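Note that one protein chain of the assembly has been removed; the remaining protein chains are unaltered in position.
For reference, chains read A, B and C in written order, and residue numbers begin at 1 within each chain.
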């Protein structure tokens, strides 16, 4: 099932920069997400264009923006209309090999310490050969067992905290899915996305599992149809996918406004379907 | 079901005291465990009686020994023949009230951080009114899901580590049982015991859950019959029940030998039975 | 330095009890805190006296109240005017022996996992004989290194989180002090108190260290003079000292109002002084 819809996404962020700061933003759609027939990114400090905005690519087709900002009011405004799905998968021809990626995404990471819950995962889900059934079982179990409770977790929480406390938000649901997959031998990774249909609207996070040579997308929250998602950035976990981070200096987020819509009707999602994400 | 058997327990410990040390031992049978018709405790340093051995009682009928030892080779030798069960339960008439104990043993503790796994426990075992069925379900689940693997855990591990890694020893099994009970609203506590029938022989640990006004004993390891156990000390978790600890100075355990036998045939244990422990 | 002042403390709590609940409150002044010449505790559910209020004592002179409440609006109102200090120390004549208490408060606990930070504590503060100097150094270090930041911690955080994140509130400051004391061989315990002079007013937490046969009080936050504190309850850490907890059923705290005043001028506190707390 491929991504066909025309989607429009926007993101407006306002920061109060207390002292000259280096900021990193990961908010623009990945190149693989589709062909953007309209796209703009504006970064202003006190109404003037920021003096330094550098775009760097990651090996997976994402675009990271590094901004040197003087003290003042920084506003970042992004808009894109994404026409059609690009090539499937985030990895361009020059990215890491699939064999290498498979290794990387089996490894434990900051918020997905899969090495430490192998025992639980193996006893609960087995480690047999039916990868697709296992990922589906993991996703279903998370949806049944974990409560979606805004404010219930902190930025330091890992998949273990989510499993034990039984609560979290989209980020935590994705981390737990990834950790359980890896712990049962399935490569899995984190994807930050724009999600048409999400309510309340915000950035969203899902995960991908490697299955039959492809990366299929799963969302244990069930909060938005997978086929309309717009990939922003792919990584091991939320440590790789923060929409904003302060590298040096001091800046406080004051306002955030995200939107994501799809042209026509919002598609429905059937959790039994295999969905790939561009 | 009460404890009737005559049991003989022994414990021989040897320490190399590197520099003058204060040591604490919790190895003698609790007063509630039965009437000891023969009992001896000898502590020697380089073959001479230790200069200072102080016995203090805890509120639950246990006896703690504090020893000031000069540098040298310390040997502790304990033997007891316990004739018949004493009064049921570890608490003497002057101990804390049952109402107070119930509060204390609902609280999270060092190795049983029940506050942090309430979500998991409630989803897995419910929090309804059938306390006995719930403890039995918890005990059964631990036996099915956790592997008894000597050397798989460390002294810093908590019930959360055991749940996640799926491995541990008797101490870890008891911690997990306690944590899951407390998290579902059942007071539970840790008991260090001598365990006739245990193989290989060593100190053992089990847990008690408060049910219908009584403390019933559970052992998810199933390694020794509950009705022959000899209580040493009762507490929140292993932090309260170490057989030996160094308060100051430096001492290394060099040898440990524990034995526990029952006169006549070792009783069988049926995990569906309710067992109280003297 | 003893506690002389006449202090008045009040506490008003409102809960919405969603379904019949068993609640525990630890809000009244400990008997050791002084002679209460006026004291009242009222518990109403929807304006009528609660059907069941049970007071149980703990081994340290505290009074715990257990309340069975039907669904409705529960209000608890406590007032006390405490005339003069009672006997020093929380332990009445029938409480646990000092020798036993010393053992208990050396042990690691839920929020003070001192076994796990012995290495850090020993390297930072040493383990030599000058207990008073060591506690003072620990308290000073916490005040210098940890930021008092309301909202920065969660109820699951331990002293290790506080040490690493460098932030917390009074509870966290006390936990870190206790954990570092125990890790360097000094018995230490948690005390929930009313604190005249605290701003903003709320319940407060401090710790006591065992030194020269006495329990001296320390407060790394420095937010209120130690000599006016009114002890509520003493324990291993916050797990023993919560002002309110739900044992069963469902109840949500809706309002809390605490006050604590001293007759005459608020005393000053000199952190170099040894202060005992009644």
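Simple rule for what comes next: a contact is a pair of C-beta atoms (placed from the backbone, for glycine too) under 8 Å apart; a residue touches a chain by one contact, two chains touch by 3 or more.
Values in this document were obtained by computation on a predicted structure and should not be read as measured data.
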Among A:20, A:44 or A:66, single out the residue that touches the unshown chain.
-> A:66
Residue of C:42, C:99, C:133 or C:164 touching the missing chain in the full complex = C:164
Which subunit A residues touch the hidden chain?
-> 24, 54, 56-59, 64, 66, 94, 96-97, 99-100, 103-104, 106-110, 113, 115-116, 127, 155-156, 185, 236, 239-240, 247-248
Touching residues (missing chain, whole complex) on subunit C | 116-120, 122-123, 145-147, 160-161, 163-167
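Going forward, only the chains that are shown with their structure count from here on.
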Inter-copy rotation, subunit A to subunit B, in degrees (Cα atoms; steps of 5) | 180
Averaging C-alpha coordinates per chain, one finds the centres of subunit A and subunit C separated by a number of Å equal to 43
Whole-Å distance, subunit A centre to subunit B centre, using C-alpha means?
-> 47
If you average the CA atoms of subunit B and of subunit C, how many Å lie between those two points?
-> 29
Mark out which residues of subunit B touch at least two other chains, giving numbers and ranges.
-> 116
